[in-house]
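Everything below concerns the one structure shown next.
Certain chains of the assembly are absent from this excerpt, and the rest are unmoved.
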Amino acid sequence: MDNLLYWVGLAAVAVNALTGVLDAGRKKMDLVGVTMVGCATALGGGTVRDLLLDRPVFWIGDQTYLVVALATTLAVFFAVRGLRLPPHLFLIPDAVGLALFTIVGTQVALEWQAPWLVASLLGVITGVVGGVLRDVLCNEVPLVFVRGELYASAAWFGALVLVGLQALGLSPVAAAWIGMAAVLAARLLAMAYRITLPTYSERE
Amino acid sequence: MDNLLYWVGLAAVAVNALTGVLDAGRKKMDLVGVTMVGCATALGGGTVRDLLLDRPVFWIGDQTYLVVALATTLAVFFAVRGLRLPPHLFLIPDAVGLALFTIVGTQVALEWQAPWLVASLLGVITGVVGGVLRDVLCNEVPLVFVRGELYASAAWFGALVLVGLQALGLSPVAAAWIGMAAVLAARLLAMAYRITLPTYSERE
């Protein structure tokens, strides 16, 4: 399981760095601005999780995460510069990053002895904070707050699937894969069919 | 005293969650967006205090706080939806939350051996950070920064009252109640009579 978490964590870092670059690029930031947004998107969620759990921050001790985030950022920057990309292209990798980070975050919190409800919320935080930082730094209202389609709720659903399957006795590795599939499926279906939650609104 | 801090802390969480929902609702967020803003408003200030003091974060180990925040958020969401509320209604619970959190934050910092000036500032941080998060997430300029009326200054005044009364030998519990009353009175009087501090301005 630790091995799986490590590789899924690296993949999540790379995918989130990619979405950060695509978003920052639309704002015409320069190379360093793009790099910082890419790294913040890639490392932000796990950092907040580790601070809240009072664990050592994952990318401080092991330089690999930072190298992956920087390498992805630079590669995407030079690969995509000058191409005309559809503006919403980054929604797909964003959904993948959400799924990977949510499950890694929930699992790490469970292994750190957090109560299950807290662990599922820490999973959601790990999943969405990177994207929130990206959007705040690019001066946009975060996707997670304004989109009608399921976003944090998709993450929470998958985190609860992970917690529930483990409570039922499934192996952590199997539960993790199913949880990731649950987040991704919920988010993609919600985007495809415009599934939304009830909106709060005062009488209009 | 610890008992008082625990219950005042829970009350502060509930009151701040309420203000988060009322504010998020005006932005027509959906159920999960509202829930996240409610929880961030309720838990944000104490979280920052605990991170700065290097204490375990208060809602990670004890699931009660999170349950209270979630339950308040859901209850207010469904109770208030569809009502037409006066737009500034949330200023009163906001003042109550400010008073409760400021005093809890200052007292926790004092018990954690922070120097008195640092402790009073940590009280202000505990009091205002939840509201700042709420306003930033709702994409508004934070109340604490633009309002002419006393806000952070009301919190700081009450925190210093708490510190001063304890230094004079008053029991911590009595000092806490008087400090809360001081914050609340200062904030409400400032709103009622539009009491303001000198404004910085270059010659106009």
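Order of writing sets the chain letters: A and B. Residues in each chain are counted from 1.
As a working rule, a residue touches a chain if its C-beta (ideal position, glycine included) is under 8 Å from a C-beta of that chain, and two chains touch if they have at least 3 such contacts.
Model, not experiment: these values are computed from the prediction.
The complex in this file is a homo-oligomer whose displayed part has 2 chains and whose full count of copies is 3.
One rule holds in what follows: only the chains that are shown with their structure count from here on.
The two copies, chain A and chain B, are related by a rotation of 120°, based on C-alpha atoms and rounded to the nearest 5. Averaged Cα coordinates give chain A a centre that lies 29 Å from the centre of chain B.
Residues 21, 24-34, 36-37, 39, 47, 51, 56-57, 59-61, 63, 66-67, 77, 80-85, 136-137, 139 of chain B touch chain A in their complex. Listed in rising order, the residues of chain A touching chain B in the complex are 51-54, 114-115, 117-118, 121, 136, 141-142, 144-146, 148, 150-153, 156, 196-203.
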